[in-house]
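Complex shown without one protein chain; remaining protein chains in place.
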Amino acid sequence: MSDYLSATGLEVSFGGLRALQDCSFTVERGRITCLVGPNGAGKTTIFNVITGFLRPDAGTVSFQGTPLDGMKPQAIVAAGIARTFQNLRLFVDLTALDNVVVALPSQTGEEPLAAIFRPLHVARAQTRHREEAMQILQHVGLAARAGEFVRNLSYGEQKLLTVARGLATGAELLLLDEPASGLSASALDQIMDLLRRLQTEGKTLLVVEHNTRVVQQIADEVLFLHQGHLMARGTPEQIISDPALAEIYFGGVI
Amino acid sequence: MLALQLLCNGLATGCALGVVAVTFSLVYSTTKLFHVAHAGVFTLGGYLAWSMTTRGTPFIVALVVAVAVCAATGALIQAWLYARLERRHATHLVILIASLGTLAVMQNIIAAIYSPNILQFSLSWASEVVAGGGSVRLTVIQVLIVVASLAAYGGLMWFAHRTILGKQMRAVASNPFLAEITRLRPRRVHVYVMAIASAVVSVPGVLVPVDLGLQPYNGVTPLLTATIAMIAGGVGSVTGAFVLAVAIAELQNLSLLVIPGEWSIGITFFIFVIFMLFRPTGLFAAVR
Partner (left out) sequence: MDFWLSYATLASIYVLLGLSTNLLVGIAGIFSVSQAAVFGVGAYIVSYLLMNEVTSFLPAMLVAAVFCVLLNVLVTLPALRVSGDYFVVTSFGIQLLATAIFTNWTFGTGGANGLPGIPPADLFGKTLDSTTQMVELCVGAMILGCLAFWLIMRAPFGRLLRAIREDELAVAAAGKNVLRAKVSAAAMAGAFAGSAGGLYATFLSFIDPSSFDLDASILLLTMVVVGGARTLAGSIIGPFLLLALPQVLSLIDIPTTIAAAARQLIYGVLLIAFMLFRPQGLAGEKL
């Protein structure tokens, strides 16, 4: 059986710094996999490589058996992988709804000629897309805030919106970069609830997370990354109870 | 014989362009700004020197004053305009437009004062022939341009690598954030960089018009050629920019054998297109 997502022998270096060294791992379909490790372990670098923002010096990533080598970010999204960013990168001058609509795939009127010569057709399609986006917002619990500009949303709401934008692309594998960091307890519950619901709906999630409580509650599997290399994998309990890993994680290894 | 003469002319123009390219590159790599108004500073130097020499000021004094005024102008552009815009988190595009506006202001103040027509220096020593004679001549001013440009280039390299301010400049260029937290004060370094670049670029800015005459809008083409040299040489490679500037000027001059002079901008741009298509990182791209 071929793996859902597999990375083999990834190497990335920035100048003298080796961000990933012979990094290999797999992600299984329909599960929530958490990527943990100390700062600088290469977690975000892995996201950048998978989503085509960064070309690895060596190694390959394949998705459902197809290698993603050399594919542009937009092609990888079309293949079914979407991501969020740790620093959110929302379009702050657009409304929450528009942030979601932007990400809906292949819309009529994304080309200027169609916009000019078939305005009615475009307008009808837009109504449909807005409804679609509204449903996604409803799903993440932001329907009431749809018309609000992003800069007026709370941090927790903005985090939910990044997930909504990822969902809008139609991707089945979502890479979430620290979806729970910096959130209040109630917002934390909301987002964990959302992640579990997404899983039951058939999405696969790869999540970078620091909060061990969150990892324990949502992860089916944990990948432990250290100095750009996969050090261990297992259930949350196995990883957390391993004293050697705890030493690396909390012991301040630079 | 004509080819030899053209090579000599090309060497003089090329070295002057090299200084424009190197100073532009210095500003570009430190401040990350595409400092279009550099062309205005280049032009300003020539006009200042012209005003003074026609009133009987000795050339060397005029040169020194022009260099000083240009340095101050560069520092002011940085401190009053670019730094202010950066503090407001203006986008790159906004700063670029402001820089273009500055260029337009400088050029047109000059044009309003001195008229848009071509002006010539009347310095008899400048056109005396040093070497050659007959059909190939190398004039005093041409030799002076080459010597001064090489000296400016050498001085800038020495400065960047051997002095504390130079090292700070390079540190700011390579990592502005780190420079900020290690209290190198990038903002102040940027002002120094602009002052130095403007001072140095005004040297060919004064010398070249002694040979070829002055016009208010004559800074744009040299700047374009210099930026092309910078890109073709590889952004970040100072030597690359200088070498390419000389090479482009030689090519331009030799092309006069077959193509009339008014098309030389075409040659320059053709070189740029070739580089964009086949080697966008430049010949001497800095190893990352």
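A and B are the chain letters, set down in written order, and residue numbers restart from 1 in every chain.
Methods note: contacts are C-beta pairs under 8 Å (C-beta built on N, C-alpha and C of every residue); 3 or more make two chains touch, one makes a residue touch a chain.
Predicted model only: the values in this text are computed from it and were never measured.
Considering A:27, A:46, A:61 or A:90, the position touching the chain not shown turns out to be A:90 (whole complex).
Interface note: of B:65, B:79, B:104 or B:157, the residue touching the hidden chain in the full complex is B:104. Where subunit A meets the omitted chain, the residues involved are 51, 53, 72-74, 77-78, 82-83, 85, 89-94, 98, 101-103, 105, 107-112, 114-116, 119, 122, 126, 129, 165, 168-169, 171.
Mapped onto subunit B, contacts with the missing chain fall at residues 28, 34, 36, 81, 84-85, 90-98, 100-109, 111-112, 115-116, 216-217, 220-221, 223-224, 227-228, 231, 260, 262-263, 265-266, 268-269, 272-273, 276-277, 280.
Assume only the chains that are shown with their structure count from here on.
With each centre defined as the average position of its C-alpha atoms, the distance from subunit A to subunit B rounds to 47 Å.
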